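Some notes on the structure that comes next.
One protein chain omitted, others in place.
Moving on to subunit A:
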Amino acid sequence: MAAVMVSSAGGLLAMLNEPQPSLKHHALTHLNNLVDRFWPEISTSVPIIESLYEDEEFDLHQRQLAALLVSKVFYYLGELNDSLSYALGAGPQFDVSEDTDYVHTLLAKAIDEYASLRSKAVESNDMVDIDPRLEAIVERMLEKCITDGKYQQAMGIAIECRRLDKLEEAITKSDNVQGTLSYCINVSHSFVNRREYRHEVLTLLVKVYQQLPSPDYLSICQCLMFLDEPQGVASILEKLLRSESKDDALLALQIAFDLVENEHQAFLLSVRDRLPAPKTRPVETVQAIEITDAPNENPSGDVQMADGAPAPAPAPAPTPTIVHETDPVDATYAERLTKIKGILSGETSIQLTLQFLYSHNKSDLLILKTIKQSVEMRNSVCHSATIYANAIMHAGTTVDTFLRENLDWLSRATNWAKFSATAGLGVIHRGHLQQGRSLMAPYLPQGGAGGGGSPYSEGGALYALGLIHANHGEGIKQFLRDSLRSTNVEVIQHGACLGLGLSALGTADEEIYDDVKSVLYTDSAVAGEAAGISMGLLLVGTATEKASEMLAYAHETQHEKIIRGLALGIALTVYGREEGADTLIEQMTRDQDPIIRYGGMYALALAYSGTANNKAIRQLLHFAVSDVSDDVRRTAVLALGFVLYSDPEQTPRIVSLLSESYNPHVRYGAALAVGISCAGTGLSEAISLLEPLTSDVVDFVRQGALIAMAMVMVQISEASDSRVGTFRRQLEKIILDKHEDTMSKMGAILASGILDAGGRNVTIRLLSKTKHDKVTAVIGLAVFSQFWYWYPLIYFISLAFSPTAFIGLNYDLKVPKFEFMSHAKPSLFEYPKPTTVPTANTAAKLPTAVLSTSVKAKARAKKDAEQKANAEKASVSESGSGKGKEATEKEGDSMQVDSTATVEKKAAEPEAAFEILVNPARVVPAQEKYIKLLEDSRYVPVKLAPSGFVLLKDLREHEPEVLSLTDAPTSTASPATGAAAATQGTTASAMAVDDEPQPPQAFEYAT
């Protein structure tokens, strides 16, 4: 057909004015087809067409046609609102299935409109009239999606529009219900902003899950945890445990581990308490619930530790008769119950983590040695920074070799440095729940107040106990409370408050609260600050009215330190409350006092942590540029890091402008924001943003940037990003440079600690694998960022460390020998090579010492007034030193050659492009996607997860198992254990063992 088209719509438009209705109809029909081309012409006649639509005399069909036409014209004119309202008038004429831009745009608009109306209706709690036509269109759309099999779209729309009925329909009708459900959970976490609504969605999901023939208990429990319904979890666990099948029991254990990973202590405890007490072991349960004092707790711990013998072993001594009375089903049930309680209380996972970190510790003492030697003796800041770095480097590994080897050097720490040196032990022994107290015993306040030790080390020891028991402080709370009550020394009070806050994190324990409050009311600056933070830690995420009490006191007191502590504490109470915290935030951010506003920033950060909520971001950006106080501005920028950590790619983009601010405080905040939100990701943009800041003109900006960079680069190997190597060399250079500012030097020292944190086996992770926020980690980083004012708070960063390990467990919660594959070049994820360069460097340092003697020699020579001879001497000595330098350099070279040679030898093998890992293995986050299971393996994991705790199903139960991880570091008698139990740390473990006999004495002494 000859494509003759009309050149103008004028004829048809003229026809609209004809008196005959049928002519008008004819014109409308044709205009509708031509509107895509001739809308500019038609737009001038819109009033006529509108009047046709409004003309009551016309038949309905014609009016709808007119409406559709007007709608299209408005669409082309960009007036989407008008377009939509006319499209609604067009009724059935508006065809949702049409594949045109017009229909797509309008549908999107309609859905947006509907969604915003719906959410407004829900939020303001009154009935907003929603155009039924609008609703009809959206419903038509939903149905179309469902019939076309586009379930994800349908679910997305349903969630947006708050149509839970439709959501349910979409899920149940989909062909892969499990898949859609998990998609839906993901969506609800990442896109549903309002907390209450997310609850509704999750409740629905749980309902759907439970209707499935084979429910996915793992996911249900995750949802239930989010909904805070311990009862539901407990009943599921109970059901699984009661089941005949061993697989179900394994699943239950796996669920427990997954729950523990989210670090929601209060929830875990209430689940545990809701599980029935195992009948066979009444004594044990009593202890679990009301652990009254330490001597009782210790044997129970020992029982759990002594899991060398399989399951029934814990029970035998106390009540053997009862065991005989119950039938075997009950017995296995009871045994499983005990296990699961152990897991839920966190002890099992902490212990396994500890073993892993201890056995795989790869920290490089040479780095510390270099730092130690290069740091000037009298510079106490760098001295304690080195201590901090050591603690962070060995966090959770229990390896304190460095401290033991350098006791003399350590003793230079006085006053608060002593406090933090002692507290550092807590970081090193983090999670060492059983021996923790005995380890710290030499430093603890003895028998009330009159102990001989320095208050600083006593306070530090209490803080250390808190760090060891962070978030799992059932056993230690009482002791800390007693210590707090029995002292008036503010340093000890300081330590005890922090310790209590840490160990009772988020429990909202009234009694502890009262104790801490009474410390606060003594109005002593040092103790009050810690009390403020401690109260916040206690009440994390509870949003209680106590916050206003704290705020009132913050207004009352004169001490800035106390105000700051309280401000942070108040911020902690609103953790994760989102909109619920708005009134408090408003109140704080409008305050006259900059310190309270500063707390307000933290409140914003924590209330909206990980939500990437636009409103919060906008507010923070506003404060970042408009507040008069530098502190508030810095914190506002820093807080962005917390709000955005669930979406790390965004942060560098958002703060990139701020990082070029003229104000150094803002630059510092930007650096830390990136460090916090991109921690452990090795994100390229983040590194590019931080790089220029590490050579900023202002010393504290350099410090912040170095620390942030280290946080970003944790566990990133040089092979995956060459800048990691550059950064390590930069750190070394800064540390060795005599003329570097103290501030940036301290930053560099801390950064090298963080870079190799936890024996190079941990990363900083704020989200668990199921995308839940890790409360402890977030809180830890928030308090850590306070180190600007108070260095001892640096240790809070250890709360954010999470081990990057795959730990497979069998039914007995033992670690069997199990191999799996990492399908990537080993060099990508291997440990950084142990430093050889530092030896060369320390050797190179010697000549500098020689040089200084030459200076001395010069001085002496001056006295002798024999300048020429002196010059000769100097030149001789210098040349000699030069030779020495060359020699050492040669040595260094040869060593480097050696090392590269070995690397080359190794490099020949990795070309195979995979490596076999042995359980338990280090699996860094970036490596997770390469993890594969071997096919003919004896064990099959219950849940497909590339890292964390995974329970393994044994396919060959009758063969003897080979265990690869032993009870190290605590037990000495484990000769039959696997090869992986490290040999390198034996001295340390021996030391730890040496300490062991002490505890009973200490207790006798104490009670």
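Keep in mind that, in the parts below, a residue touches a chain if its C-beta (ideal position, glycine included) is under 8 Å from a C-beta of that chain, and two chains touch if they have at least 3 such contacts; residues count from 1.
Definition applied: contacts and distances are computed from a predicted model.
In the listed set "Small ribosomal subunit protein uS10m", "Translation initiation factor eIF2B subunit delta", "Elongator complex protein 4" or "PCI domain-containing protein", the entry agreeing with the UniProt name of the missing subunit chain is "PCI domain-containing protein".
One of A:T589, A:S661 or A:T776 touches the chain omitted from the figure, and that residue is A:S661.
If you put the hidden chain back, the residue from A:T583, A:S626 or A:T726 that touches it is A:S626. One of A:E18, A:E196 or A:E649 touches the chain omitted from the figure, and that residue is A:E18. Counting over the whole complex, subunit A has residues 1-2, 4-15, 17-20, 22-23, 26, 30, 33-34, 624-626, 657-658, 660-663, 666 touching the chain that is not drawn.
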